[in-house]
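Mind looking over this structure? Questions follow.
All protein chains of the complex are present and in place, except for one that has been dropped.
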Amino acid sequence: MAEAHPVGFQWVMEAKRRGATVIHVDPRFTRTSAMADLYVPIRAGTDIAFLGGLINHVLSTGTYFEEYVRAYTNAPMIVRKDFRDTEDLDGLFSGFHEQSARYDVRSWQYAGADVEASAGRRDELAGPPSEAGGPGGHEAADAEQAGSGGAPFRGTPTRDDSMQNPRCVFQVLKRHFARYTPEMVHEICGIPPETFARVADALVRNSGRERTTTFAYAVGWTHHTVGVQYIRTASILQSLLGNVGRPGGGILALRGHASIQGSTDIPTLYDLLPGYIPMPNAQREQNLTDFVEANAGDKGFWGDMDAYVVSLLKAWFGDAATKENDFCFDHLPRLDGDHSTFHTVMAQIEGKAPGYFVIGENPAVGTANSRMQRLGLANLEWLVVRDLNMIETATFWKDGPEIETGELRTEDIGTEVFFLPAAAHTEKDGTFTNTQRLLQWRHKAIEPTGDRRSDLWFYYRLGRRIKDKLAASSDPRDRPVQDLTWDYPLHGSGDRAEPVAESVLREINGTGPDGRALSGYTELRADGSTTCGCWIYSGVYADEVNQSARRKPAAEQDLVAAEWGWAWPMNRRILYNRASADPEGRPWSERKAYMWWDAEAGRWAGRDVVDFPATTPPDYVPPEGARAAAAIGGAEPFVMQSDGRAWLFAPAGLADGPMPAHYEPDESPVGNALYPKQRANPARRRFDRPGNRSHPEPDTAAAGVFPFVFTTFRVTEQHTAGGMSRWSGYLNELQPAMFLEVSPELAAERGLHHGAWAHVVTARSAVEGRVLVTERATPLRAGGRTVHQIGIPWHWGPNGLSTGDAANELLGVTLDPNVHIMETKAATCDIVAGRRPRGPALVEYLAAYRRRAGLEETP
Amino acid sequence: MTELTELTERPELTGRTRGPRGNSLYGPLADPSADAGYPAGHPPRVGFFTDTSVCIGCKACEVACKEWNALPVDSPAGPGDPAGPGADGDVLGLTGMSYDNTGALGASTYRHVAFIEQTVPARTARGVDLGMPGSGPPGADGDAGDATEVRWLMSSDVCKHCTHAACLDVCPTGALIRTEHGTVLVQDDICNGCGYCIPACPYGVIDQRKGDGRAFKCTMCQDRLGAGLMPACATACPTESIQFGPLDELRARAAQRVDALHAAGVSAARLYGHDPDDGVGGAGAFFLLLDEPEVYGLPPDPVVTTRDLPSMWRHAAAAALTVAGTVAAAFLGARR
Partner (left out) sequence: MGHEGGVGAREWIESWPVYRQLTGDDPLGRGVAARSARTDAKQARTTQADRVTKSVCPFCAVGCGQQIFTRNGEVTHIEGDPDSPISRGRLCPKGSSTLSLVTSPQRADKVRYRRPHGTGWEDLDLETAVDMIADRVLATRAATWQDVDDKGRRLNRTMGIASLGGATLDNEENYLMKKLYTALGAIQIENQARI
């Protein structure tokens, strides 16, 4: 956190000054470790074993927050009889289909209730399971719903509030994690039992009524084939300790781009519509009713999904969207599988996806298996790149690594490239949504010069031209474009005119029947009388005021600073904050008081906007047949969940298990000590093809070809793949070159010298850098052997002021099955002193490695 | 001759009014700005207190300084060998000194974050065994037997703005001056690049800029101070490792911080440069360190290089008088 989010880290230092204990768990000793009270080195890719060990500690010592667990989590719920755990099935959960490497998730559900699967798969489950075995029997897209809610849910699950029933979640969880002992943690993670005990002790002591603990992760946690389950493990632990919905608690995702949260909320993502509404799927011929039926729950705020979808369609298609035509629901394109970026790139390589826009991103060096990315770029018909700087994605055709190796010739590359310079953040109005869901308005400071333009300008103009060109069309496929509302007030003159950004934000906020800006999503209706571009952002323009532009100085506000910007939803700063009070509505402790029930006023009071129906009393019991918000009981704080509770066990929504299980990374030097028969996540998505081979399994003859672990990382002085930082002299003099961090032991073993060149080799590529031999890197004992870990920063590439090989060249693409994010934080490699071969020699060098590893035919 | 005599009698030079040790070139001096002619009512002396126990080594100070002062990039790290020496830089591209690729303070580098990697005896479990309150920074000591752990120290160095600044005292052109804020400033319109100041600095701070010839160093953002702003480095510093303010307040705050760290078991915490009795009369920029100054590349006992100037001057003056007297005697004698 000190490395990648130094200014956010000031609050850690502030907490420390006030007595907080800071524990840093990381494969590398970083600037964060330097500030921590305790640094815990961990073998890359083993966090579930570590966190699972803590869960086991909390459960087996009875140090969980019992009242919280009983009332606010699904610990008492009874799981279906046919559910089988990894303990029963040698590392698999029930429902696994070997052939498709997919789970049929139905046996994971509660007894007495059906819970829908996650965003992309819900509608599949709504239909009958196919004969092909797995649900649907085809590749399906999975959850991204976790951003704002759980899976929908019907019926009343059976529960046992004594939590003694052997099939209740609490007991299932206990059995599942029973073998995650300190000794197992030692064996898998390389963390000695004494160190583990210190962590467990600090965690337990700092949780409960009087104290809370927070977990913060930079998004490296998501970069694993079990990434979602990493977060799940932390969620379970935090829920057991009562650290969710309370001040000083939670799990904080420290995200790496200025508005990466916003681009998830208003998703430039294939599987979502704004506000985490799933994209419609073609698996069933859906109309709006079917779609809502398949995706909305009965209970909680997802119960009003129809209002959110209809209002979105009204915002997009305006008067053309009527009740009679299902509000133009059929204008929406349909998914029928995983259309995530890696599938797209493979389609590009095959020439099946000829057009590509790359906007403020740099896949030629910034995405795993960069060579695959560039081969995709080289097989396009046209490419549009918009950026501040002349990044590698725009220049791959003349100076990419494949030109040097002779694998590609400039003259042979048919891709037509348009490079359009972008306006900077100083040159446009608009909002970023930061990592804590806070929208902050930026005012334009100056006009962009030259051909620089905002993306608002570009997409508005592009849309305008396309609409003009299709205006006379009678082809039904052009109706969505013709019906699309695209009339924004403009400012600026002539060819510089662009939409007034506030008018777009107002459309996102939504309007009521009177045309006035809505004050929140509870005002949305399914009858077509309201519009709203993103329901969770409704309220950002309440009272016709741009709430995101509020900047009351912090010094004039309390700690919540509610009048600085606007946080979705409803300007709420802590989600699920009803849980900061006990079931009766009293703060768990005075010290941790945050929200409470004010009986006299008949509403919730406190420091924040309550994340709950504001006037629902703690003793409210929903009447029979109540739905949506009215179906939430007065003591059920988790209002986005269909049962109002935090899930220790996920009866739906996940593709690889209802509970986390430790699996080794796709590539690791050791077997799985917990589940010897399932080394890696059985449901991970693999692309076993030339150019993307995974390394041999451990303990095979060829495993020794790639004996070391590497993990990629960021440093403070550079940013992501360098698109914004490698052009800055002041930053590049501070971190001027690619380097490789190794321990003195590894240096001795491989003859590496401090400051000299070395290169790292994988089946995908070889990358060189200067060796930094440092005591900060220490080999770990794990799996009965010494494991060396190499740290590789991923900021460099061929362009800019400071150049070097891109770490992403080394990585293969193997994905988490839930969200299709690739594993970049743990893989295996070799390291060799000296520079890597260049030109055609590199191609042969890598082929020889693959042959030795049995990954390529001997010629 | 008369003037020389008068000069040697000036209390400012001889320090006679300042007690046995103090003079305007050495020893405690409460108000260096007054000493430099600023009238009563001038702003209080300001400075930096750099608390290295909370420095995260982010180098925001380095960048904020360079952006504000529009300083040249030291190591262009241009195309070609990315890790090679900068084309005209004063440090290598990649130094190999941990994460320090700046190397030293210089004419284009007014802030320099040093990184020191150490293997030290492991801390006790106290840090985590805490029910509360938590422990201190790296540097907390204890007894854990033979176990060792890695400690990564970071510290942002800067010009010390000495109470007795040798650079200023040796500057023949008046380019180096004491400001109304008690800081030491190079006036770039006056400096002629003679370079006398460079060997005079006991810390090796000031330097000549290549291709320019003049001497440069931290100005404590003189222009910002005039506008009521903090220096750029202190403004940016995320963790308040660099604190700016009236020197008196900083010294009091620093003493409290040391006490707190000692109470938390960080017995290695100590101040550096805060003491008006030290060799430079106390620095305007002082530090809280977690190890010996040498570890951070700081001289353990810096002494203003012009300490002995007054006595040297008196001797020189006496010699001059003798010469003059001899000449005069000879002349008078000749007249006789």
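The chains carry the letters A and B, assigned in the order they are written, with residues numbered from 1 in each.
Keep in mind that, in the parts below, a contact is a pair of C-beta atoms (placed from the backbone, for glycine too) under 8 Å apart; a residue touches a chain by one contact, two chains touch by 3 or more.
Quick caveat, the model's predicted, so the values are computed rather than measured.
> Considering the entire complex, write down the shown chains that touch the omitted one.
Counted over the whole complex, the chain not pictured touches A, B.
> From the list B:104, B:122, B:229 or B:303, which touches the chain that is not on show?
B:229
> Looking at A:431, A:762 or A:828, which makes contact with the chain not pictured?
The single option touching the absent chain is A:431.
> So which of B:45, B:112 or B:178 would be touching the chain we can't see?
If we include the chain that is not displayed, B:178 is the one touching it.
> Give the residue, chosen from A:259, A:311, A:712 or A:802, that touches the chain omitted from the document.
Within the whole complex, the residue contacting the unshown chain is A:259.
> Residues of chain B in contact with the chain that isn't shown?
Looking at chain B, the ones touching the missing chain are residues 10, 12-13, 24, 33, 35-39, 58-60, 62-64, 67-68, 168-169, 174-180, 185, 187, 189-190, 221-224, 226-227, 229, 232, 235-238.
Everything below uses one rule, namely that only the chains that are shown with their structure count from here on.
> Per the centroid of Cα atoms for each chain, what is the distance between chain A and chain B, given in Å?
Averaging C-alpha atoms per chain gives centres 47 Å apart.
> Chain B touches which residues of chain A in the complex?
2, 6-7, 9-10, 13, 16, 18-23, 29, 31-35, 37-39, 194, 198-199, 201-202, 205, 715-717, 729-739, 754-755, 770, 772, 774-776, 778, 796, 801-804
> Considering the complex alone, what residue numbers of chain B touch chain A?
Going through chain B, the ones touching chain A are 54, 56-60, 62-63, 66-67, 73-79, 82-83, 86, 89, 93-94, 96, 98-99, 101-102, 117, 119, 125, 127-135, 137-138, 149-154, 238-240.
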